[in-house]
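Heads up, one of the protein chains got dropped from this complex, but the rest are sitting where they should.
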């Protein structure tokens, strides 16, 4: 046994005091094209040149998404939904990345990608079924190339990778994008997705919205270095983008998708943003975070900065904003009306869709339940 | 939908042609202190200064380990063992790292760490029980701070991390080392161990023996960049060491353990080595790899180079080598004798040790089985 | 503490607090167990009082949580792990089945793994997918694990004390829909053994067996049946591995009829084992086949359907009637 017991030892630090062990620069560079103050800036690697119409389009997307999201929160409070997971604050990350996609690209979301769904033309009311409790998703992913919301954290990263492997096999030049959160980065499935995508050079973009929180846990509970750096050790690039800057998110995602399309393999994007609201309507963030943090991030609001830019540059007038206000109200009203009219599923729906090709046990249970149900009717009729 | 369909696209490459997508330098620097030709070289970050006695000790460890390993292979061919996983070629990686450990450090091996077990004073015959099929491990890990062999790939990385978290909680300055292979690097559990150890700054060293193969799969099926780089993205250092250089393995592991002891957290060591034999005695490597590869690695043999160095420097004479030969023969004989005498476990052992505190169902099954067994005796007696 | 009316949730919290106080080796680990006190607040206040080294917010990775808990147990700690919801235990399933359950045997008894895994389970709270499942059979089938589920505050407290004291891994299933049900808790009482069943309501015509969330449904059904003149005995099994077949057998030998109720799907649910074994033990006493009431062979449905999916008073009484009709 070789024991070097003579050497002086530094005192043992307890595992809770580890901040100084952090490596790399404390605050890595963000890719930013529009400052929180609404000023356009340039970045050496990522550029973008959008028409005023396109810029207004992005603004409209964010405003309508935020309005839809707020309406869903209200509907939850009114008891129309069982739960809602708000994207408040993450509009730029979602609209920017969502608008970088082509129709033939494929999206694997978590449960919070309402803005991406919007970009995919998924009717917002479709998203509400699972939160109301009338289904567990239920839309057809192939209609808009937008997969079902996935609740088990990280699982979809592998589905996206497998799908992308299929795209490559088909010789298509589509790309795939997998969304997940800062918390999800700790799941083994996400790491395995990095491994598989790198080994097979799959055309998939990993889009991590680092909104600083996984329910009550700050990002320091998941990693001690910036998340975008995770990619490097798997053999593909990672980049951190200002997740509240819709232009930067669009530019970086577009570049990553282009890499994927042209056979250069996966890439990780860390969109540095903030969850402005509670984790879900069931959550109470006052238990674990301070208001000041939120206030700091309010100054970086993704919508406000684009509005400033549009106004300052004379690319949008009051009529545009007023029209959008009206459109928002109409959207909210439609959502409200559709949700309130959403019927509960029929009892017997429990026995549908467990299998595509049928299953004897399901048939047996369905028949027994129908008989049981009928016994009430008969009993009632009998009275 | 923002579609940039005008831009010229490179042709889509099929996923099997991905070698050019590799990143970083093709052949990273190895830490090496003793060349394959048996010459001592220096390394700027890692140095070592051993006495001739210590050097002879390392040589002896490697020779005896190899001899034990060869004997086990023979015993398998003779039907005394059901299976054997040979460490042939990996002696330096195991003895070098194993000799860097202090008594109070703790080891979590896979199923191939016979050399590390040797350094921990685990009686080699103890390792053979599971390969003979008389137990599934069975030694007391706390006797030598050497955990049971773990077969489910990657699992032990998390056990090591948890154990290291406990060491830190205790305020002890011990360190923990987790062994795993290149294939194991793909398992989610290993990635999660990286995350947990980094977040809790646990005093654990991850020692990956990259022996180039996971059964029939070359390392390219697990990663497209060198494995030591994996650590960086989790916030701790990784280093590649010449796994056939016992001095370098000792120096680097000692440094990593020291880091851990002094509160600097985890580190990943990739010991670049080669599995000279089959994966196990059940395997047939002629199906998937060429002899030339093996021949190339033979020139890098870990034992030969140290013998050359010892001889060239006059640190060992013929008497030493002859004595060691004798010691080897004695070890082999003892192993053979012990194994051949290893009794099969008693039938009723099946019902022991499933629980520490007992379990009614086990009691019921044990009693029923005893009764069933007794019925034969009675029947035989009856005849 | 004397006798006190307490919710099942608060009783678990009190039991964890007692354990943390009594044994410095006890740790609480899981996602959001710290400041938040868990999504259900079961660990409320514990990190504040015992610190981050004892009540540990973990990275979001269940295999990592259980795998590191095993390592901590090997180092002499007694980790109590929280899985946030039933449907999220599966990433940890490999560590539980291949490592946690088998390491004691693998070491021929030298290694002990006193790890408790708390799983809030079952439906009835209007939650989204993966938040309402009853996976207990998937653990009870696995040798090396013990599985229990309390149905009231007193059991919740005492069974947690016993689970933490056990040198075997225990999966502690918490009936989340009963978290806020209050009942008497006497923290001075000396409890019976962890893995025994309890006759909660005596009766002579038929035995209803259940555990966790379904005990209340069975008691309600027994009360309703009593109004129709039927005398139903209710057995709270409390433990799903091992199952206390002796208590059940005694009951069935008396009543001659057994209905087992659980939320988990009937097919290969714990009820299947109970039916098989009780039929073997009481073949000449049974006047009807053992009937089972449980979930259907389908993923747990969206919440607007869960009232149809979950066994309720009517479905239990229907089975009682069918059993009595033999």
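Going by the order they are written in, the chains are A, B and C; count residues from 1 in each one.
Definition applied: contacts are C-beta pairs under 8 Å (C-beta built on N, C-alpha and C of every residue); 3 or more make two chains touch, one makes a residue touch a chain.
Being a predicted model, the structure only gives us computed values, none of them experimental.
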The omitted chain touches A, B, C
Among C:37, C:79, C:271 or C:311, which residue is in contact with the omitted chain in the full complex?
C:271
For the full complex, which residue in B:187, B:232 or B:253 touches the chain that was left out?
B:187
Missing-chain contacts on chain A, rising order, are 135-142, 147-148, 150, 152, 155, 157-167, 169-170, 188-189, 192-193, 195-196, 199, 352-357, 359-362, 364
Go through chain B and note every residue touching the omitted chain.
14-16, 82-83, 129-137, 151-153, 183-184, 186-189, 214-217, 221-222, 282-284, 287-288, 344-345, 347, 349-351, 354, 359, 361-362, 365, 369, 372, 375-376
For chain C, which residues touch the unseen chain?
87, 90-91, 93-94, 97-98, 101-102, 105-106, 129-130, 137-138, 140-144, 241, 265, 267-273, 275-277, 279-280, 283, 288-292, 296-299, 326
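We take it that only the chains that are shown with their structure count from here on.
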Per Cα centroids, the chain farthest from chain A
B
Among chain B residues, those touching two or more other chains are 165, 169, 188-189, 192, 195, 199
Residue numbers in chain C touching two or more further chains are 53, 58-59, 61, 63-64
